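Every protein chain except one is present and positioned as in the full complex.
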Amino acid sequence: MTADITRLSAATLAAELAGKQMSSVEATQACLDRIAEVDPQLHAFLYVDAEGALATAASVDRRRDAGEELPALAGVPIALKDVMAMRGVPTTVGSKILENWRPPYDATVVSRLREVGLPVLGKTNMDEFAMGSSTEYSAYGPTRNPWDHDRIPGGSGGGSAAAVAGFEAPLAIGTDTGGSIRQPAAVTGTVGVKPTYGAVSRYGLVALASSLDQAGPCARSVMDAALLHEVIAGHDPRDSTSLPGPVPDVVKAARTADVRGLKVGLVKELNGPGYQAGVRQRFSEVVELLTALGADVREVSCPNFTYALGAYYLILPSEASSNLARFDGMRYGIRLGDDGEANVEEVMARTREGGFGPEVKRRIMLGTYALSSGYYDEFYGQAQKVRTLVQRDFAAAFADCDVLISPTCPTTAFPIGEKVDDPLAMYLNDIATIPVNLAGNGALSMPIGLAPEDGLPVGLQVIAPPRLDDRLYNVGAAVEAALEDRWGHPLIEEAPQ
Amino acid sequence: MNTKVTPALVPYDDAVARYEPTLGLEVHVELGTASKMFCGCPTAFGAPANTQVCPVCLALPGSLPVVNATAVESTIRMGLALNCTIVENCRFARKNYFYPDMPKDYQISQYDEPIAIDGYLDVEVPTSDGVETVRVEIERVHMEEDTGKLTHTGGATGRIHGADYSLVDYNRAGIPLVEIVTKIVPGTGALAPEVGKAYVSQLRDLMRSLGVSDVRMEQGSLRCDANVSLAPPDGPLGTRSETKNVNSLRSVERALRYEIRRQAAVLDAGEKVKQETRHFNEDDGSTSPGRSKEEAEDYRYFPEPDLMPVSAQPEWVEELRATLPELPAAHRKRLQSEWGISDFDMQSVINAGALELVEATVAAGVSQAAARKWWMGELAREANDRGVGLSELPVTIDHIVRVEDLISSGALNDKLARKVFEGILAGEGDADEVVAGRKLELVSDDGALLAAIDEAIANMPEVVAKIQSGKQQAAGAIIGAVMKATKGQADAGRVRALLLERLPAEG
Partner (left out) sequence: MADLTREQVAHLAQLARLDLSPDELDHYNEQLNVILAAVAQVGEVAARDVPATSHPIVMTNVFRPDEVRPGLSREDALSGAPAAQDDRFRVPRILEEEPS
């Protein structure tokens, strides 16, 4: 019985809850049981809040029983990436430096989840401070890919993607600074959306790179992602970079699922020799499919994307080096080396040395250098100019296209341990996802089949112009419907149990 | 190894005879907004520790700043009052350095794009030959945020060095600060310390009249860093020292004076002045070097990604310009002409710190002459003796109004009025209570006066004769005797009238 519940989509669960065929407590308990069953292997969760989730579920059930009109996702359980502050619940950001820290406040995204009544099952694993593409840099051990436990689930949001792919939760919140929602979605056969920068409040999202970070939905279907998008998006006066104005109707777009006459640009620079053969094969099949569905697919060139990775690996560490300064062992988190003799400067340095992992330190060092006097213009300043060029490339491409497409990542999930000591190889995972973060557009990743050579999921990236996130859901839902027709079921059903 | 003995201080007059000082002043003003610069926490002074904090000003992970609109408007108004150009597009930047009183370990400030630039303040500097106006040019006015407050504990001194640990209260962290930086101020010669003091004093008056800050130096809402360098006449600019946290007007003058004397001694000894940060010691008026750093700080400034740029559109700036009150310089000019007094008299009022009180007293109906007479006379002396400001004396404007009423009704004369103030200062109550308590009322009963007059006439027949022979000026001796007999509580004019009635000139 419970196994069945956990395989339902969020949309179906929501309908059953609304029709009182099931209670939220039942749904939540089913997820908790599934977590107890599979998470010892997957390690998608860093913390499971059974009590809190069941309390929320019970309160939603009571309100529903009292005849209250509730929002669509009320009572549908969700997993939260451990990068979001949640009052009273441990929030570690995958780092030892925040071990046991319980925030005294809620992120805006968490407040919205509470308002709508989504029981939060717990906090999901991630690369430390969201720095990584494999979740291997978590201070609390790696998460495993439900498709193959010896492979990475992507990162930094590997925990959220694995929780969804592993049927531990129908929905999860992720954050995406250079691909941390989309790349995990691609390698776990799930759907992940990075909305337009500013569409979802960053208040309470522990900052990695402020000008790149964006939270978004993780789900098993495009419609589920749209339903969650609708809950978390919207203006927040506590985030100065939050977009004012109404949220595009993403749920309606997911229902529309019609690409007839749509101009789809295939980005030449995001598909080529560096991409795995099976990834390219599935991608070209989707191009054919889109054409068959009535879309007008053409190739576009974004020449400055070549420089995007370099610019990203200057901007991100620069902002991160400053954002992570506050982790100094003075106000919260752990403090190391305070022996009564050491001065404050030494204690800060010891705390940060012992509290941060190698990738975090690497990026802090890099960012400190890129911002330091005499190097700013050469590095950070120049990278910000490249960012302008990337935006111009997008603008030029969108002058001719409604959406752009590419594979989400160059390869399928790689084996755990393969790239952990090779930062450059790790960084290359994000080559197709990074331009979007630099420019601020929204983008979606969705499963488009398994690579023939390894039987692992391949992701399609759909990119829309800034603010027009509804287009992502329209295209995604159309492709999803066509593929499921072909396969006879959603791809995720093929994942081993 | 430096084995040289620190040279002695050079006498001030010798120092400024040999070297030309160049000033620079950096002033931080805490704005008097209701809430902090980037969060909704209150800014009230003196609240219990860590009760005016939130995730933003404690820099909890995930929190984000949002700019206080009033703080921006206040800064623009300050820029306008300082005759600055308001920059149409500016932004915030992060200044990165680790320090435990700064929760984010960076300060949100402005760097290469401040909101206001290129202004000036015409400073009136009192000199022995009257008032000299010195134009102090303003380099920039920018917005930033204050830090928390550290208490150094353990060890012997309670000072930073020797403390075992420190305690931090973040109530002050995030209070809006405006930093006002002057360009170098050359050519002030021996007047340099007075120019520094007058600048800070007039800047304070300006902020107060704008209503943007309560500018209480003793509470730290206005803080000054005083920079000075010396150079031989016509020589290139010297190396400057920066004396931090000079936090009273008197200290500004003392710190500059000390630094000029110290640097002159260094230069006289053929050594070079070190570019360094120094601390002012209130106790003896000296400065001492801060811990010298091996390397220059590298603040790694970059545009604050959490905040959007500020666009000061001309229409908005003009709207704000229209809200500027009459500024202190114009205000002083207007009062001086309304009162019809000389530059010197006006400056005396300003120097005595009595301008506001005199103005308010005049507004309450007292003549400007009387208002100046009382505030600048015994009251100023008393305040000086007590070492307090005029407004801190127990005498109020209402007291002065009442005393002046009593004088004009003939109940008091000047001499008695002084005694009334003496009584108020001694805590004997208000004017009427002092008059009653000390029995200071003029004797206005003609009968009593006539009795005293008759007695004097009887005692001074030769004076009587003179008066009766037409020498009315001789009446003074009898009037004096009557005043003495009534212990000064008679109205001398009335006495004279009665006497002359009694002794009409013969023939």
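Annotations for the structure displayed:
The chains carry the letters A and B, assigned in the order they are written, with residues numbered from 1 in each.
We adopt the following convention: contacts are C-beta pairs under 8 Å (C-beta built on N, C-alpha and C of every residue); 3 or more make two chains touch, one makes a residue touch a chain.
Everything numeric in this text was worked out from a predicted model, so none of it was measured.
Among the residues A:A14, A:L228, A:A295 or A:A311, only A:A311 touches the chain that is left out of the figure.
Residue in contact with the omitted chain (choice from B:Y12, B:F98 or B:Y120): B:F98. Shown as candidates are B:P55, B:G238 or B:P328; the residue that touches the absent chain is B:P55.
From the set A:R64, A:R202, A:R352 or A:R471, the residue in touch with the chain omitted from the display is A:R352, counting the whole complex. The residue touching the chain not shown here, chosen from A:V93, A:L113, A:L270 or A:A439, is A:A439. Summarising the interface, chain A meets the missing chain with residues 101-102, 104-105, 196-198, 211-212, 237, 240-241, 243-244, 304, 306-307, 309-311, 313-314, 321, 325, 328-335, 337-338, 342-350, 352-353, 356, 361-362, 364-366, 368-369, 372, 378-379, 381-389, 391, 423-424, 427, 437-440, 466-467. Chain B residues in contact with the hidden partner, per the touch definition given at the top, are 26, 28, 33-35, 39-42, 48-55, 57-58, 60, 66-72, 89, 91, 97-101, 147, 150-152, 154, 160-161, 163-170, 225, 244, 277, 279, 290-291, 293, 295, 297-300, 303, 305, 307-311.
Here, only the chains that are shown with their structure count from here on.
Chain A and chain B, compared by their mean Cα positions, are separated by 58 Å. Across the interface of their complex, chain A is touched by residues 55, 58-67, 94, 96, 98, 100, 103-106, 164, 166, 168, 298-302, 305-308 of chain B. Chain A contributes residues 84-85, 91, 93, 98, 101, 103-105, 107, 202-207, 209-211, 237-241, 318-319, 321-322, 325-328, 330-332, 340, 344-345, 348, 368, 371-373, 376, 380 to its touches with chain B in the complex.
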